[in-house]
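Okay, handing you the structure first.
A protein chain is absent from this complex, but the other protein chains hold their places.
Presenting chain A:
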Amino acid sequence: MRITCTVNGQARELDDVWEGESLLYVLRERMGLPGSKNACEQGECGSCTVYLDGETVCSCLVAAGQADGREIRTVEGLSDGERLHPIQQAFVETGAVQCGFCTPGLLVQIEDLLRRTPDPTDLEIREALAGNLCRCTGYEQILEAVRLAAGRIRSTA
(Lines give C-alpha, C1' and ligand atoms only; values in the text may rest on other atoms or scores of the structure.)
Protein backbone atom coordinates (compact mmCIF):
# COMPACT_ATOMS: atom_id res chain seq x y z
CA MET A 1 0.00 0.00 0.00
CA ARG A 2 1.00 3.60 -0.43
CA ILE A 3 1.23 6.04 2.46
CA THR A 4 1.47 9.79 2.24
CA CYS A 5 2.06 11.80 5.36
CA THR A 6 4.02 14.69 6.86
CA VAL A 7 6.85 13.81 9.19
CA ASN A 8 8.64 16.53 11.14
CA GLY A 9 7.35 19.07 8.66
CA GLN A 10 8.39 17.19 5.54
CA ALA A 11 6.00 15.55 3.10
CA ARG A 12 6.76 11.84 2.75
CA GLU A 13 5.43 9.24 0.36
CA LEU A 14 6.04 5.54 0.75
CA ASP A 15 5.22 2.65 -1.53
CA ASP A 16 4.96 -1.09 -0.89
CA VAL A 17 4.13 -0.77 2.77
CA TRP A 18 2.73 -4.03 4.07
CA GLU A 19 -0.65 -3.63 5.82
CA GLY A 20 0.58 -5.35 8.97
CA GLU A 21 3.30 -2.79 9.66
CA SER A 22 2.99 -0.30 12.48
CA LEU A 23 3.72 3.40 12.23
CA LEU A 24 6.73 2.71 14.44
CA TYR A 25 8.10 0.17 11.96
CA VAL A 26 7.55 2.51 9.04
CA LEU A 27 9.31 5.37 10.81
CA ARG A 28 12.22 3.24 11.89
CA GLU A 29 12.74 0.92 8.97
CA ARG A 30 11.32 2.75 5.94
CA MET A 31 11.87 6.42 6.70
CA GLY A 32 15.29 6.24 8.35
CA LEU A 33 13.95 7.71 11.59
CA PRO A 34 14.95 5.18 14.24
CA GLY A 35 14.80 7.75 17.06
CA SER A 36 11.43 6.42 18.20
CA LYS A 37 12.16 3.24 20.10
CA ASN A 38 10.80 -0.30 20.13
CA ALA A 39 11.06 -1.52 23.71
CA CYS A 40 7.82 -3.49 23.81
CA GLU A 41 5.77 -3.00 20.62
CA GLN A 42 2.61 -3.55 22.60
CA GLY A 43 1.70 -0.18 24.02
CA GLU A 44 3.20 -0.68 27.47
CA CYS A 45 6.44 1.30 27.60
CA GLY A 46 6.00 4.63 25.79
CA SER A 47 9.43 4.45 24.14
CA CYS A 48 7.76 4.83 20.73
CA THR A 49 5.73 7.93 21.62
CA VAL A 50 5.22 10.40 18.75
CA TYR A 51 2.73 13.11 17.91
CA LEU A 52 0.01 12.12 15.50
CA ASP A 53 -1.92 15.24 14.45
CA GLY A 54 -0.79 16.90 17.66
CA GLU A 55 -1.78 14.08 20.04
CA THR A 56 0.80 11.81 21.62
CA VAL A 57 0.36 8.16 20.67
CA CYS A 58 2.28 4.93 21.01
CA SER A 59 3.36 4.57 17.40
CA CYS A 60 3.72 0.80 17.86
CA LEU A 61 -0.07 0.64 18.27
CA VAL A 62 -0.84 2.76 15.21
CA ALA A 63 -1.20 0.79 12.00
CA ALA A 64 0.84 2.27 9.19
CA GLY A 65 -2.32 2.85 7.17
CA GLN A 66 -3.80 4.98 9.95
CA ALA A 67 -0.95 7.45 9.46
CA ASP A 68 -1.99 8.13 5.86
CA GLY A 69 -2.69 11.79 5.33
CA ARG A 70 -1.71 12.69 8.88
CA GLU A 71 0.96 14.82 10.45
CA ILE A 72 3.61 13.13 12.56
CA ARG A 73 6.26 14.59 14.81
CA THR A 74 9.00 12.48 16.34
CA VAL A 75 11.94 13.03 18.65
CA GLU A 76 13.99 13.90 15.57
CA GLY A 77 11.74 16.93 15.11
CA LEU A 78 12.06 18.38 18.61
CA SER A 79 15.26 20.37 18.35
CA ASP A 80 15.51 23.61 16.48
CA GLY A 81 18.32 22.75 14.10
CA GLU A 82 21.48 22.50 16.19
CA ARG A 83 19.82 24.06 19.24
CA LEU A 84 18.43 21.53 21.65
CA HIS A 85 14.88 21.94 22.87
CA PRO A 86 14.93 23.09 26.53
CA ILE A 87 13.65 19.67 27.62
CA GLN A 88 16.46 17.95 25.73
CA GLN A 89 18.95 20.37 27.25
CA ALA A 90 17.62 19.69 30.75
CA PHE A 91 17.87 15.93 30.22
CA VAL A 92 21.49 16.33 29.23
CA GLU A 93 22.30 18.45 32.26
CA THR A 94 20.51 16.57 35.03
CA GLY A 95 21.63 13.04 34.25
CA ALA A 96 18.15 12.04 33.10
CA VAL A 97 19.77 10.05 30.30
CA GLN A 98 21.51 6.79 31.08
CA CYS A 99 21.06 4.14 28.41
CA GLY A 100 18.65 6.59 26.80
CA PHE A 101 16.29 4.03 25.33
CA CYS A 102 13.31 5.56 27.13
CA THR A 103 14.44 9.11 26.36
CA PRO A 104 12.86 9.79 22.94
CA GLY A 105 9.41 8.76 24.09
CA LEU A 106 9.74 10.66 27.34
CA LEU A 107 10.84 13.84 25.58
CA VAL A 108 7.79 13.84 23.35
CA GLN A 109 5.48 13.10 26.27
CA ILE A 110 7.06 15.83 28.41
CA GLU A 111 6.80 18.39 25.64
CA ASP A 112 3.12 17.60 25.44
CA LEU A 113 2.78 17.92 29.23
CA LEU A 114 4.52 21.29 29.38
CA ARG A 115 2.47 22.72 26.53
CA ARG A 116 -0.68 21.90 28.40
CA THR A 117 0.62 22.45 31.95
CA PRO A 118 3.56 24.88 31.97
CA ASP A 119 4.05 24.67 35.74
CA PRO A 120 3.26 21.10 36.74
CA THR A 121 3.47 19.78 40.29
CA ASP A 122 5.55 16.67 40.86
CA LEU A 123 2.37 14.62 41.06
CA GLU A 124 1.18 16.01 37.76
CA ILE A 125 4.52 15.15 36.20
CA ARG A 126 4.35 11.62 37.58
CA GLU A 127 0.82 11.16 36.34
CA ALA A 128 1.66 12.43 32.86
CA LEU A 129 4.70 10.15 32.56
CA ALA A 130 3.17 7.03 34.08
CA GLY A 131 3.04 5.42 30.64
CA ASN A 132 6.76 5.82 29.98
CA LEU A 133 8.92 3.09 31.47
CA CYS A 134 12.54 3.74 32.33
CA ARG A 135 14.62 0.91 33.73
CA CYS A 136 17.83 2.81 34.41
CA THR A 137 17.25 6.08 36.21
CA GLY A 138 14.64 5.42 38.88
CA TYR A 139 13.00 8.55 37.39
CA GLU A 140 14.45 10.95 39.98
CA GLN A 141 16.68 12.83 37.54
CA ILE A 142 13.92 12.77 34.94
CA LEU A 143 11.73 14.67 37.40
CA GLU A 144 14.60 17.09 37.94
CA ALA A 145 14.88 17.60 34.19
CA VAL A 146 11.18 18.32 33.82
CA ARG A 147 11.25 20.89 36.64
CA LEU A 148 14.33 22.55 35.18
CA ALA A 149 12.94 22.66 31.65
CA ALA A 150 9.54 23.90 32.81
CA GLY A 151 11.17 26.77 34.68
CA ARG A 152 13.30 27.76 31.71
CA ILE A 153 10.44 27.59 29.25
CA ARG A 154 8.25 29.73 31.51
CA SER A 155 10.96 32.31 31.98
CA THR A 156 11.47 32.72 28.24
CA ALA A 157 7.76 32.69 27.39
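Some notes on this structure:
Note that a contact is a pair of C-beta atoms (placed from the backbone, for glycine too) under 8 Å apart; a residue touches a chain by one contact, two chains touch by 3 or more; residues count from 1.
Definition applied: contacts and distances are computed from a predicted model.
Going by its UniProt record, the hidden chain of the complex is named "Xanthine dehydrogenase molybdenum binding subunit apoprotein" among "Intermembrane phospholipid transport system permease protein MlaE", "Xanthine dehydrogenase molybdenum binding subunit apoprotein", "Acetolactate synthase" or "Glycerol kinase". Although one chain is not shown, part of chain A still touches it, namely residues 18, 20-21, 28-29, 32-42, 44-45, 47, 74-76, 78-79, 84, 88, 91-95, 97-104, 107, 122-123, 125-127, 129-143.
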